[in-house]
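These notes concern the structure reproduced below.
A single protein chain has been omitted from the complex, and every remaining protein chain is retained in its original position.
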Amino acid sequence: MKNKKSFLKNNTVFQALRTNTLLTIGVVICAIWLFVIIFADYLAPYDPLLQDLSLRLQPPCREHLFGTDSLGRDILSRVLAGSRISIGAGLQCVIISAVAGMLIGGISGYIGGIFDDVVMRIGELFSSFPTIILAMVIASAMGPSLFNTLLTMCIVWWPNYARVMRAMVIQVKSNEYVEASRCLGASRMRIFIREILPNSISSVIVLTTVDFGNAILLFASLSYLGLGSPPPAPEWGAMVSNGAEQFYYWWVATFPGLAILSVSLGANFIGDGIRDYLDPKLRKTIS
Amino acid sequence: MKKNEKTAELQETADDRNGSLLRIENLEVEFHTVEGIHKAVRKVSYEVKMGETLGVVGESGSGKSVTALSVMQLIQSPPGKIMGGKILFEEKDLLSLSKEEMNHIRGNEIAMIFQEPMTSLNPIHTCGKQIMEPLILHKGYSKSEAYEKALQMMGQVGIPIPRQRMKEYPHQLSGGMRQRVMIAMALVCKPKLLIADEPTTALDVTIQAQILELMKILRKEMNSSIIMITHDLGVVAEMCDRVVVMYDGQIVEVCKVSDLFRHPYHPYSEGLICSIPSIGGTRRKLYAIKGTVPSPYEEKTGCSFAPRCQYAKDICRRQCPEMTDLGNGRLVRCWNYRETGNLMETAKESPEGRGKA
Partner (left out) sequence: MNVLRYLGRRLVFTVFLLIGVTMMVYIISYMVPSDPVVANLSARNLNNEEMVQAYREKWGLDQPVYKQYFTYLNNLLHGDMGTSLRTERAVMEDLKLYFPATLELSIFGILFAVFFGMLFGIISAIKRNKWVDQILRGVSVLGVSVPVFWMALLLLFVFYLKLGIFPGPGRLSASLTPPVHKTGLYTVDALLMGDIKVFADAFKHLCLPGICMGLFTMGLISRTSRSSLLEVLSLDYIRTARAKGLRERDVIIKHALGNSLISVLTVIGLGFGNLLGGMVLVESVFAWPGIGQYAYKAAQNLDFPAIVGVSLLIALNYVVINIVVDLLYCVLDPRVRYM
């Protein structure tokens, strides 16, 4: 008993959670959504695709807590089922772009020279452009589908990670211990994997957490514009868009919107918390 | 020597009161941080007389800067907090003043110079503007009057081509020049008291000497009192009339500078003096006080220097000694002050003697 208590007290993660309320809220929100993603099938009271025109546009009531949409589908069930697509898309986008960006940025920074210049200019080009418009162009050119939208998001997103990774690599490259291992005859690949990667990964993780909320927002925006999965799929952005057409029936748009908001809020809380926690200057002044 | 064993508080003879400009009485400052409560200043009392230069010596973390910042009421709060005591400036208790009244004293009657000339000037204002600011604020000067006065002040602190420098930004000046600007800024309102917090520590040795020389000249011209906070006994010897030695938030010794160098009574002061390299004197191994500064968060019983003290006895570890008044303005906080002096003796006797006892 006593041991456990001191473990909780000494463990830095728990300490961070204890001192930072917002971080705790963020973790709780994300944990709830994780639970929903896993058990969506059991939690949803109805089939999210089941239409019942006799029950169309029912306001929230006991049978349909969030009401029903224009085709009589239960909104609560759709919001729950939609978590898989919407959160999943955000996660995939962030993870794929993080991996791709780290690889590209890392290699680019490590090799340097003209190759580095060209890669970074291309990245700048992508990120100097409003994300939504670029995504819209690419997605509508390739046809609206979940895969294309995801691909587009990754295309506009990787430069963020490439830049961070590249900066880290260049900084670490000049560090003495890398010099030292080079003197000891370590191969380039070995240096990259053993020395540089572990040093760069922490800042990429922070970026990933902060970006996750933004990725969810971007995906919802694109799916609001009709660039996600085709219609019957329960996607949060598309559901809000559906609600925009049923403007007088507020519940159709409100609940999926709240779902988007809660996830991105949770992600932002966690991102902020981690950043505060990793920033030693801020850490010292918390009291 | 008179052994007038009275306890702590300063003797308030009529003579003292007349000459006293600033008197700190039983000041206590604490910092409340995540790690615990740090008692940075524990019942510190000292006074600064009119026209005198008082040295305050101690290691970093001894509370010397915190005491000075308390006088200016510039302690960051939170985490810092003044828990008790009085700071009497011309018989007014600064701690009981309103914010407005305190603002009128800061920069006007009491001014401060900080350690880091590199970071203590605002990078986005010209030097001229920063020197003019207190004049406009406190003396009600118009801009052009303030400009003329600042220009004159810049010349006075030995800045060449002052008209040009007025227009320049801090990053365009060298460290020594910036410290001169800081001094000009502090002295431009002719304060009665100047607090200099390690004014030369961040500078090159040659520049240090110049700045000290400048301060000596200005002290004569302005007739201000100075509190000179430093860890460098060389600076104390050069500049000060009296000296306060601080250790771990407490004053351990107060005396005239000449007395300190002739015969320090506190083992810590003794250690400090023996660790100065002497030029031209007999060759000896430099002394180093063993151990490190105690953790600020520990609750201590006994004298806080005891763990590092070569004279320490049982009583030292059990009970914290009170301030002992030795007369003639000498105060010491030690159970064994009668026995100290070994180090000085060994140093004198054996030219190549061991530093440590």
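First chain written, first letter: the chains are A and B, and each begins at residue 1.
Here is the rule we go by: a residue touches a chain if its C-beta (ideal position, glycine included) is under 8 Å from a C-beta of that chain, and two chains touch if they have at least 3 such contacts.
Quantities reported herein were computed from a predicted structural model and do not represent experimental measurements.
Novice: Write down which of A:68, A:208 or A:221 is the residue touching the left-out chain.
Specialist: Once the missing chain is taken into account, the touching residue is A:221.
Novice: Tell me which of A:108, A:131 or A:149 is the one touching the absent chain.
Specialist: Going through A:108, A:131 or A:149 one by one, A:131 is the residue touching the chain not shown.
Novice: Can you say which of B:28, B:90, B:133 or B:232 touches the chain missing from this structure?
Specialist: Hidden-chain contact among the options goes to B:133.
Novice: Please output the residues of chain A touching the missing chain, sorted low to high.
Specialist: 22, 121, 125, 128-133, 136-138, 140-143, 213, 217, 220-221, 224-225, 237, 240-241, 243-244, 247-248, 250, 253-254, 257, 260-261, 264-265, 267-269, 272, 281, 285
Novice: Which chain B residues would touch the chain omitted from the figure, given the whole complex?
Specialist: Touching the missing chain: residues 72, 74, 76, 99-100, 102-108, 111-112, 114, 116, 119-126, 133-134, 137-138, 169, 171-172, 182, 185-186.
Following the convention adopted for this analysis, only the chains that are shown with their structure count from here on.
Novice: Could you grab the centroid distance between chain A and chain B? Build each centroid from C-alpha atoms only and quote it in angstrom.
Specialist: 54
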